[in-house]
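Every protein chain except one is present and positioned as in the full complex.
Per-chain numbering from 1; labels A and B assigned in written order.
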Amino acid sequence: MSASASASSWRGPLRLIGHRVLLALITLLLVSAVIFTISGLLPGDAAQEVLGQSATPEQIAALRKEMGLDQPGPVRYYQWLRGISMGDPGQSMVTNTPVSEIISVRLPNTLILAALSTLVSVPFAFLIGIASAIARGKKLDRSLNVLTLSMVALPEFLVATVAVLILSVKLQWLPSITLIPQEASFADYVRGYAMPVMVLAVGVIAQLGRMIRAAIIAELDRPYVEMARLKGVSQTRLVFHHILPNAIGPIVNAMALSLSYLFGGAIIVETIFSYPGLAGLMVNAVTSRDMPLLQACAMIFCAVYLLLVLVADVFAILANPRLRNA
Amino acid sequence: MKDTTQHVEVRDLSVTVRREDGTPLRIVEDVSFDIAPRETLALIGESGSGKTTIALALMGYARGSAEITGQIRVGQATLDGAGGNALKAQRGHRISYVAQSAAAAFNPSRRVIDQVIEPALIHGIEPEEAARKRAVSLFRSLALPNPETIGQRYPHELSGGQLQRLMAAMALITQPELVIFDEPTTALDVTTQVEVLQAFRRVVREQGATGVYVSHDLAVVAQMADRVLVLKRGKVREQNAVDVILQSPADDYTRMLMSAAMPVVMAAPVLPDAPVPLLEVEGIHAGYGPIDKEGRPAHPVLSDVGFSIGRGAALGVIGESGSGKSTVARVVAGLLAPARGSVKLDGVPLAPTLSGRSREELRRVQIVFQSADVALNPGRSVGDILGRVLRFYRGTRGEEARRRVAELLDLIKLPASIASRRCDELSGGQKQRVNLARALAAEPDIILCDEVTSALDTVVRGAILDLLAELRRDLGVAYLFISHDIETVKALCDDIVVLYKGTRVESGVRDSYNVPPVHPYTDLLISSVPELRSDWLSDESERAAAPFAHLRERPDLCRFLPRCPVAIAGTCEVSAPPVRQLSSGNAVLCHHTEETLRRTQSEKILG
Partner (left out) sequence: MKIAALFTTIRNLPLSGKIGLAFVVFWLLAAAFGPMLAPHPPGAFVSEEVFADASSRLWLGSDFLGRDVLSRLLMGARFTVGLSAVAVTLAVGIGTGLALTAAVGPHWVDELLSRAMDTLISIPSKIFALVLIAAFGSSELLLIVILAVIYVPGNFRIARSLAVGLARLDYVEVARARGEGRLYIALSEMLPNMIRPLAADIGLRFVFIVLLLSGLSFLGLGLAPPDADLGSLVRENTSGLAEGALAIFVRATAIATLTVSVNLLIDALTQGKVR
């Protein structure tokens, strides 16, 4: 194939991917507008709230001016958006320190927890998904189905409290609080992270496993699978050579959704185990009504979600010859 | 039961499935037959006859939870009721399979060549290099274009006819002893079907394989098989040599299939002379997507299509997939606004869209769609559906409406009691009748029939055609009858329009299509329809190649140019063809004169 031909064969997918990137950016912009409108414009006067009932109108007016609250909504939105896109989402209203500082301490913790949970969950999810898809309708599939159905519907705080009760209170194997000291040994790490990771993994394994099963089963009924069987293709070859290449799009998409859950959905787990992550930080921001901090956290979670979905999308485009050669 | 003179022996084969409530249902019952080496046996029957189930059982395969009982021997391998299934190991090696829709049976995300040689690799027949070579030589004997490189493509980049031949290559790559063809040409256009059938027959003979050919089409079977097994509801009705079946069928059901396969031309009623035609369609350009400055849609479908239909007349529109024939009906019905052109009813122009038409105008033009399964709302009763139309157009309610519903059901020859049944409880033929009744309920002047008989089994199709002819005679309703099947159109319609890629290549009265000259595409269409005799395909010698096959289709030239075997160099690839009036009364869109057309066309169209 000549160079020009291969260049033109890339133009199609590149344009498609460019389109998706643009779409994600637009969505992020709209999301930021929604979040700012809800948390910045609609609620009452933030200056009033900071100063309390006893403040004089002059004090409030001065603070309003200082906080920029006297400007019209669109201007405030623009300034906020410019700040946040430059990495400066403003000052925390509670601690009076820059939000970026608070977040930069917490963000790595959240990333570590999400990464560890992913490492634990994904292999199990694939195992469950593939096993039950192959055994569709058989006893194994039915039992796994009931198991995963129950796992998805369990509230995290139930799983967490049961885990704490058994593993910390009764057996005293693991600490009930995840505090990782500066110079922790590897064993400390494992002991500290074991329970939060386990609790998060319960939901993710079940959810992702079910979606992987569904993606494979959607392919199982297609004529090319029967054709492959009639060619004498073995079950393993059928799954790995024939079905997975076609199911990979939906599976990667499911993984993106699960990852975004691990990233932003760990609210309850972080609270129960007093883990210093971003989600717990956001809960504190809600209770203390620290809007700049809340907005920044929300934007990070939404951006990560959109990024993950975008990556999955691009992967699906590249994996599908129909789209790749469009 | 080891009779070594037979390649395949089947004794008392039954296949049982479980119904939803768990009770067993035998879909194949006590079927026995033999196939001699190198012989091809056809399994023929309508939907539900069990023909595919039997074919799959020969590979020891049953769909879903179906259970196979009885004895099957193919070569040395057997399957018996005791649970032994040696046939399974033969799949894709000594027994291979060509599926109905190659477009769906190829894995969309793998290159075709990898799929074609896969059976040879997984059964360890030869190394990859040799298998690739063999594949290319098979591609060549199957008359595939660019045999060296075609395998590098993905399924979505290939046409249906090409994929079907590639699938045959996949089946033959292991040099199997038995090849099973499961309706391999049903999804193809009739002009493509001939080429594929020829290619299949040649390679199967070259390889000396035994064949099983599954089909619902007697005429196709006549070309492919030595012997025929006629099936109905899982039971054998008759088996015999193909010529015996065709010339002196012993079973009533076989005779019914034969007569339904040759629709009788129905006499046209005497039509009143009217100065203005009922429906007049002129210069329609239509398509999908945004319309540009010159009034051309982004994806044009129809260009300059026109025709007229008199009161009580029937006009057939024929074309293969992609000809835009359904778009014609959608434009007339107002479901799709044309980019240009006009539709007149009794000389009065109709608005291009539904919202611009009066209720009375809408009432007078009714549309009936192909697939009865999705044409009726499954959750509603027959009476409900018909009653809604009565109330909507005429305000008829209550006892009066009930009486009209009963009348309508009588008209379409269904019992009045069916009014209370839900649509999803009806059979395919019943649904299509109700579908017609819904249009009749509006008491229309014209019914647009979009492939209304295509999804039906042969016998049911015949009955619906009879009904259509009768309704026309009794009620004086006109038809715009759209179909891909020229025989069906000829049976029902007085006038016929031939569409090719959105252009009207020929129009005229029915009888003019029986004798040359006709448009070269019409000629191809008519000569591609298999006839009910076993030597038809051999007569149909290799087609003359199209001299401009390398050209792309262009909107400013004859659309048929890339496929036309009689294209005139220096003319056809230079300018657009004129509309030519033939002495038979037909108008053709062609550069050829009547004389040269007649000379290029043989006398074989006399049927």
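Keep in mind that, in the parts below, contacts are C-beta pairs under 8 Å (C-beta built on N, C-alpha and C of every residue); 3 or more make two chains touch, one makes a residue touch a chain.
If you're wondering where the values come from, they're calculated on a predicted model, not measured in any experiment.
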From B:L354, B:V515, B:A549 or B:V579, residue that would touch the chain that is not displayed: B:L354
Check the options B:P24, B:G124, B:G379 or B:G570 and report the residue that touches the missing chain. B:G379
Among A:A114, A:I130, A:V164 or A:I243, residue touching the chain not depicted: A:V164
Where does chain B touch the missing chain, residue by residue? 20-21, 333-335, 354, 357, 359, 362, 366-367, 369-371, 374-380, 389, 392-393, 438, 442
Name every residue on chain A in touch with the hidden partner chain. 27-28, 30-31, 34-35, 38-39, 42-43, 142, 145-146, 149-150, 152-158, 161-162, 164-165, 169-170, 260-261, 264-265, 267-268, 271, 279, 282-283, 285-287, 289, 291, 294-295, 297-298, 301-302, 305-306, 309
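Note that in this section only the chains that are shown with their structure count from here on.
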In the complex, the residues of chain B that touch chain A are 56, 59, 61, 63, 89-93, 96-97, 99, 101, 104-110, 118-119, 122-123, 154, 156-157, 170
What residues of chain A sit close enough to touch chain B in their complex? 222-224, 226-234, 237, 241-242, 245-246, 319-322, 325
